[in-house]
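Dumping the structure here so I can ask a few things about it.
One protein chain omitted, others in place.
Should a chain be cited, it is by its letter among A and B, assigned in written order, with residues numbered from 1 in that chain.
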Amino acid sequence: MKKTISSISAVVTLATLFMMPTQAGAKEMTDEEVTFGRKAGNCLACHMIPGGNLPGNIGPPLLAMKARYPDKATLKAQISDATVRNPDSIMPPFGKHGILTDKQLDQVTNYIYSK
Amino acid sequence: MKKLITAVVSIGLMAGATSAIADMEADRKAFVGHFKSIQPSVEFADYTNGVYAYDEGSRGQFEEILDGIPPYEEAVEKGAAEFEKFGLAKCAALADPAAARVKHPYYDDAAGTVVTLEGTIRKCYNEQTGKKMGPMKGKVARISAWISDQAAGEKVNVKVESDGAKAAYARGKATFYAKRGQFNMSCADCHVYNAGKKARADILSPALGHTTHVPMYRAKWGSLGTLHRRYGGCYKNMRAKPLMAQSPEYRDMEFFHQAMSNGLEITDARYRK
Partner (left out) sequence: MKKLLLTTLTVFAFSAQADYLGSSHNWNDGSSDPFKAALAAAESGYAANLKAHMAWRDTGKMIKEAKKLQASGNTASALALANKAHTQTVNAAEQTVGASSAGPRF
């Protein structure tokens, strides 16, 4: 019981610290984890992102995203299905093909948008 | 750019005269032209070395491995012994191993299908021993590697002539260029359009020259594997369901894939990361 209480408080603290969506569960991934994780977004496979190690260079570096995407929803749509704008795009349609959940798409969008 | 256009146009004119092989040869020239445009400094002949034609650093490691005892040397020697032991030389199609490597893959008009070197090896093994041979690794890869070693220095020379062959080639080409799997990627997305770029720290290998060193030894596998084993791995990575090794679809794709490397030297340097 004591353990549960302490882990709950840890989660709450973490959630507050990182401003992540406050859904319960110790396994909740952070925005960065969803973005970098090889079994999640794995954005580094193709994109340079400040703070990420060993990035690929197939896609453009993810920098100054606020300038490039004044409307955040456009960025999310691009991550969700890049083939709408360019049917030839090599980028997997993360939302349309269910590679990431809608919540994870928001997390990646948030993380990338902060860069 | 102008040069490229002139070249493409003149190829087009030439192709008109020999319509039987026009499709494949025009495709191949355009394919080679694409690689020239993305990596102007890399010589055509160097594509025999695959990804090592692109990256000095990993080429150094590659050459060091080849200078020592390559990790597949023992397996290839075993392949030679197995070729002997199973009496594969008794099959006409394999009696001259070097010729067999250069002849395959080819389109068998009577059977209406593409015949691969591994297909011929498995068929011959079955005729000689009454047993079946797997299509991806182990015996088939060792024997195929030894046979291919005998043709080192000769050139890939796939012929696409009959209507049936052209249809098989066209199917294989479509398979190569079609986006598939949950990741929605085609073979070409990585190995044509983005060859030489990095996925994390890995350099994407150029499809031009892919078939000069098959079967290959991959450090990731720790063993030799056939081209179709690699196809299966690529499909899985794209979260597509792999087809069976030596399925008609993979044989058609190999037919196209090998034809794109026509004119490149077959090599016994089988090591890949």
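FYI, a residue touches a chain if its C-beta (ideal position, glycine included) is under 8 Å from a C-beta of that chain, and two chains touch if they have at least 3 such contacts.
These numbers were taken from a predicted model, which means no experiment stands behind them.
For the omitted chain, the shown partners it touches in the full complex are A, B. The chain omitted from view is touched by exactly one of B:Gly50, B:Gly79 or B:Gly181, namely B:Gly181.
Among B:Glu25, B:Glu154 or B:Glu249, only B:Glu249 touches the chain that is left out of the view.
Contact between chain A and the unshown chain involves residues 88, 96-98. Touching the omitted chain from chain B are residues 27, 30-31, 33-34, 37, 171, 173-182, 184, 186, 188, 192-193, 235-236, 239-243, 249.
Methods note: only the chains that are shown with their structure count from here on.
Centre-to-centre, using mean CA coordinates, chain A is 37 Å away from chain B. Residues of chain B that touch chain A in their complex: 182-185, 189-190, 193-194, 197-202, 204. For chain A in complex with chain B, the touching residues are 44-46, 54-58, 83, 90, 92-93, 97-99.
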